[in-house]
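Heads up, one of the protein chains got dropped from this complex, but the rest are sitting where they should.
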Amino acid sequence: MWRDAFLVMQKDMKIELKSKVVVNQVLPFGLVVIFLFGLAIGKVNTSALVTAGSNLSNGGALKDASAGLFWLAVTMSAIIGVQRSFAIETQDQARDALRLSALDPAGIFLGKAGALLIQLAVLELVLGLCASFLFGMHIVTLWLFLLAALLASISLCGVGVVYGALASGARTRETLLPLLFFPVIAPVLLSATKACEAAIVGNPASGMIWIEILAVFSLCYLTLGIAAFGSLLEE
Amino acid sequence: MDLVIDFQNAVFISDGYPVLTGVNMEVRTGEVIHLRGSNGAGKTSLLRAMVGLIPIKSGKAIVLGHDLASDRFDVRKDAGLLGHLSFLYDDLTILDNLRFIQRISRRPKDSVADAIRRVNITDKLAKTKVGRLSTGQRKRTALAALLIRDYRLWLLDEPHAGLDEHGRYLVDQLILDFQSEKGTVVIASHELERAMAVSSRSVIISGGSIIAAENFVDQTLRDAPDRYLGADESTIANWKAKEGSFDVA
Partner (left out) sequence: MSYQSQISDMSPRERLAQRATAVIGLLTLLSLGFTVWLGLFITPPDEFMGNLVRLVYVHPPIAWVMFIAYGVAFLSTLLYLWPRTRDLRFDRLAGASSEVGVVFTGLTLISGSIWGRPTWGTWWTWDPLLTTTALLFVMYLGYLALRQLPGDPDARAKRSAIGGLIAFIDVPIVYFAVLWWKSIHQAPTVLDPLTGKTYIHGSMAYTLLLGFVAFTLLFIYLVAKRYRLAGLKDRYESFLLGEAIEDRKREAMPDLSGVYPDSVGNAGAIDVPGQKKRFSDPNVSVGYDAGLRPDQTDDYQKIGLQNNTGADA
């Protein structure tokens, strides 16, 4: 299983490096989303433009919501990443190629999730920097933020790959992905946001409970994915 | 004499539709079977069923020792399908694709170079992304993949389609080579002369079942174009008498 997982992950990453779809399309999309959040929520302080030396702060609402908005942007980008991950498995009859390869399904799951995780990590790095820049999000306890990001991303990738497999193949299926993905991932989003807020404020103790919840989620979804992916591919 | 494929009244349902309604078929090692049938008869479905892609509903189906009712997954390690789609990754080069296949099937590294050579792909072509290739070139790559994987059974769905004269000759050659190495082949093809030239026997499928599964009883049937499939001898004799020949108008 691990060998197959590694091979699949390597293959997916190679495809991404050669086609650069995530870097060229998904990443800018995430940036645009963050920017739009800023437009929608942040206050444009026009009077301050006149007053010299005034403190052009980003509206309070934006700063408070920055963690949540960051995660929302990450989630929306993740969905597109998932769709791309399965779109590369041939245009139609996406499942046949993977099935015929006689790869261990659990390995396929881990491999795809792993590749997605790497892409998501890069995404989060860039989006995080962008968010701190645009929203004024300053992180005090960095390790907490990173830990939360890691666990949340594992959940995102696990759920994403499972639902991605379910929702790929026929046209009637593809639109199912957001409907399935978002409600299930919402608690993960919430926990990640709370943990990151604790990291921003600098209060690790209050964040630990969220880390625990995130860990439970990650464990559940990874296990489910490994156990169930074979049946999902077969029809 | 080992049976490579043993189907008895096998019924396969795909997405609620009965693609195969009771197939009876026996194939021995080293045979090259030509699968014929009109459009919609079930040729592609039969090939896909043999490689375990379609679940079996009733009847018996054993391919290379794997019982498709209980385990249709491991059969894919021993049997390979060459379909309409090439199952290759568009963004990777031919070399990348073949190397990936070589690794997942745990074959030695030089099998890639061997396969590329045998299908007449130049080194320069091997470094091109699959997305840029023509149909024929993709097909050759798919054939190379088949060679790398070292299957015991080949299931070829219209292998000559889309290939130029060289390509067609290549396919025939590969089939004969494979047969001499004790491999078994099932070819679904509308190209009667081409396929018959390499096959040892013909099997006709219609309405999801095999309606003629032996060596030709009568030379008449062997020469008949597809549109007379399913008719009995007297009917064919009648038509032949009336129309004089089987040439398509």
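By letter and in written order, the chains are A and B; residue numbering begins at 1 in each of them.
Definition applied: a residue touches a chain if its C-beta (ideal position, glycine included) is under 8 Å from a C-beta of that chain, and two chains touch if they have at least 3 such contacts.
Computed from a predicted model, the values in this text were never measured in an experiment.
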Given A:Leu36, A:Leu129 or A:Ile209, the one touching the chain that is not displayed: A:Ile209
Identified contact with the non-displayed chain, of A:Val32, A:Leu125 or A:Leu179: A:Leu179
Interface residues of subunit A (partner: the chain not displayed): 93, 159, 162-163, 166, 169-170, 172-173, 176, 179-180, 182-184, 186-187, 191, 209, 213, 216-217, 220-221, 224, 228, 231-232, 234-235
For subunit B, the residues touching the chain missing from this view: 11, 13-19, 21-22, 38-45, 48, 54-55, 84, 206-209, 211, 226-227, 229-232, 235, 249
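One rule holds in what follows: only the chains that are shown with their structure count from here on.
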Subunit A and subunit B, separation of their C-alpha mean positions in angstrom: 42
Residues on subunit A engaged by subunit B in the complex (per definition of touch): 4, 7, 11, 14-15, 18-19, 88, 90-93, 96-97, 99-103, 230, 234-235
Residues of subunit B that touch subunit A when the two form their complex: 14-15, 51, 53, 55, 73-74, 76-77, 80-81, 83, 85, 87-92, 96, 100-101, 103-105, 129
